[in-house]
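Note that one protein chain is taken out, while the other chains of the complex remain in position.
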Amino acid sequence: MDKKIVATTSLAGCFGCHMSVLDIDERILDLIELVEFNKSPIDDIKTFTKHCDIGIVEGGCATSENVHVLKEFRKNCSTLIALGECAIMGGLPALRNNIPITECLEEAYLNGLTTKDNNPDRILPNDEEIPMMLDRVYPIRELVKVDFFLPGCPPTADLIWNALTALILGKEMDLPYEVIRYD
Amino acid sequence: MKSIVQNVLEKYNSDATRLMDILIDVQEDQGYLPPPVLAEIAETLDISEVDVLQTVSFYHFFSTEPRGKYSVYLNDSVVAEMMGRAKIAEAFEREAGCKFGEVTEDELIGLFDTPCIGMNDQEPAAIINGVIFTELTAFRVKEIVNGMRAGLSVEELRAQSLGDGMNASESLHSTVDNNIHKTGAVIFSDYDPGEALAAISKESLSPEQVIERVKASGVRGRGGAGFPTALKWEFCRKAKGEKHYVFCNADEGEPGTFKDRVILTERPNLVLDGMTVAGYAIGATEGILYLRYEYRYLRDYLEKILADMRAAGQLGKNAGDIKGFDFDIRLQFGAGAYVCGEESALIESAEGKRGEPRDRPPFPVEKGFLGMPTIVNNVETLCQAAKVVVKGADWYRTLGTSQSTGTKVLSVSGDCKFPGVYEIEWGFSVNDILNMVGAETGEVQAVQVGGPSGSCIASNEFSRILSYEDLATGGSLIIIGERHDLLKVVVYNFIDFFAKESCGSCSTCRALTMMYRKTLEKILAGHGKRSDVQAMLDWVPIALASRCGLGHTAPNPIVSTIKNFRHLYEGRIVNADETFESSFDLETSVAEANRTVGRKL
Partner (left out) sequence: MAKIVTFSIDGQKCMAEEGQYLVDAAETNGVYIPTLCNMTGVPPQGSCRVCSVKINGKLTTACTTKVSEGMEVINESEEIQDLRKAIIELLFAEGNHFCPSCEQSGNCELQALAYRFQVLVPRFPYLFPERDIEASNPKLFKDHNRSILCKRCIRAITDERGRRLFAFGKRGDRIGISIDTKLAANISDELADRAAEVCPVGAIIRKGRGFAVPIGQRRYDGQPIGADVEQAK
């Protein structure tokens, strides 16, 4: 059997979902038999070098860069998976969704406890190397079509394992009670 | 000296079930309901302040903030929009110097939106301090606002020409028009006050015999649901309870309907005698005529008729000369909530609460007002029943079709030459109606039958027959010409209306209406996908799990137009690619942050 090609990324996430991928423990050895990683922080490949079968996206879209990466993933992956609460519904970063972005920036850089005395020139970061902030945090399905959703913060390693093996081997996904968690 | 509030509370014996009356009286005196007043009411009624506030905030005519010496409520229903409401709103904003939803700085004028006020045949229309202003023009708006600045009373501001028929009578003195374009054999035929009661007394009909006669006539509810009237009465009569109640439902909130307003104006005695007949049939001593607040202008007129009826012995002890039958009627006003047209919500409202429909069973006929057996009948239904008692079931059955007996009063509005009220026998087709009202069939895009909760039909269905067996309707027909954007002007207005008018208490109705609105917004903005259209059809079974008819029928504006006007949806699907959403726009979403940090895209 040809190995499936997998890409992963973390957008506005905390890499916790990626950690959970590693939490499949020794099964990672089986996984390596089944898949080849392309663009992913796991192997540090920065750009797509070929079309992938499966794209795994952690995190929602909070910046222009997130949007760019997400669209690249959709273009380069046949199947797209939203991994974790942030990709699915914005997650904790989306707690800011009803606060105007100006207020968020001012709290972070001008008025916050740790910044108010340490930013005498009252600088708001605007270097063009820095991605632009979006008005709110978007669940990824608001930008692209998502094929599968794996909830959790992070999703349990078993959920990830069950989903990936089902997808790779083309079988029905096993969903015992313990694997679906939102926290 | 006692405060106004204490006087009002005393008038209603500090009875918490009369909270609606208490709030209405206080607000009419003070212009709004200031929080300290609510605290005083709560204290006297021995309920919490939030409990008072939950009733207050349910109804959109109540306000805890000043709404201006002159509060303008401009109708924003579909037909108002079709008849040029936008220009009138602009004129009000320009002349008054404030936006809708605001009050001018000097607190002189407040501008507010309000859903259909029952004047669809004379739009654009507004209610200012309880007085109806119809057929508004930008010129009239200017004149009215100037008058407000000059301190004129609302009566002085109103056009001096009075409406037709009883609208011109002393106790009504209204500019509203009846626009009765066709009278029929039942409602708008001759009727002498007290005639129905006289028939009972003359023929010595027992309550059971009255029910039998109504049953034999085949009268069914005219509100839209079509439940056999006699059956409802029979259930209620048999139900045990210390007292039985008759409610006449004159809430008439379905956008596009206004016939009850005309019936109440022209045939008030027929309505009230209908209530009395029903009261006799079910063994009630009290009848309550529940009117929407939009019809507050009818109050003095109706009170005078009730007084005349009492004086004539048609109400009170041995009402209508029927021995042992004591019966009286009082008016109960709502305060702006569409859902109160639903019978159990209407009862809740009449008990001084939020208009949240009840779970059924038990049905109101078993446990209704104050837990007692109660019937709630539509204005027109009671009139039909009263006429049956006078003229007999056999006569009645000669009208209409075999399944749908009698006549139906239609409220016709929109794009036609003669909007207004028509009493026809059941059994005519939509095409017949269009011809009757002067609508050019070739120019009719759609007909909304039965209001937003009914269905929107296209010309291929214009041959359908108005009847319970084919195209059942509460009587509202809105004719929508080719020139209107059906989805934007009509369908969106309706779904937005449902989202705002849902009582909010049951999850499916509250949340699903918002989901429909959001999805339609997406389609209207040109970002819809085929899957969005399909999803809206798939959601229908969820709506059917709602507690009441509002929730069940809320998707109808969208579902019936997807069915009958699918091309309008498909024409808006620009994005054939299901892989990417076009609604996300990077430039727009980074604009504010870039502005704040001083960065160019």
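Just so it is clear, A and B label the chains in written order, and each chain counts residues from 1 on its own.
Following the convention adopted for this analysis, a contact is a pair of C-beta atoms (placed from the backbone, for glycine too) under 8 Å apart; a residue touches a chain by one contact, two chains touch by 3 or more.
Being a predicted model, the structure only gives us computed values, none of them experimental.
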Practice item. Considering the entire complex, write down the shown chains that touch the omitted one. Key: A, B
Revision key, fill the gap. Sole touch to the unshown chain from B:Ile465, B:Ile542, B:Ile573 or B:Ala591: residue B:Ile542
Practice item. Would you mind spotting which of A:Glu58, A:Glu85 or A:Asp158 touches the chain that isn't drawn? Key: A:Glu85
Exercise for review: Decide which residue listed in B:Asn493, B:Thr508 or B:Thr553 touches the omitted chain of the complex.
Suggested key: B:Thr508
Practice item. Against the chain that's been left off, what residues of chain B make contact? List them. Key: 46-51, 53-54, 57-58, 337, 339, 354, 359, 361, 499-508, 510-515, 518-519, 535, 539, 541-542, 544-547
Practice item. Kindly note down the residues of chain A that lie in touch with the hidden chain. Key: 82, 85, 88-92, 94-95, 97-98, 136, 139, 141-142, 148-151, 153, 175, 177, 180-183
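One rule holds for everything that comes next: only the chains that are shown with their structure count from here on.
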Study note, to complete from the structure: Per the C-alpha centroid definition, the whole-Å distance linking chain A and chain B comes out as 50
Study note, to complete from the structure: Contacts from chain B onto chain A in the complex sit at residues 578-581, 583-584, 586, 588-599, 601
Check your understanding: Touching chain B in the complex: which residues of chain A?
Key -> 64, 67, 71, 74, 100-102, 105-106, 124-126, 128, 132-136, 138, 141-145
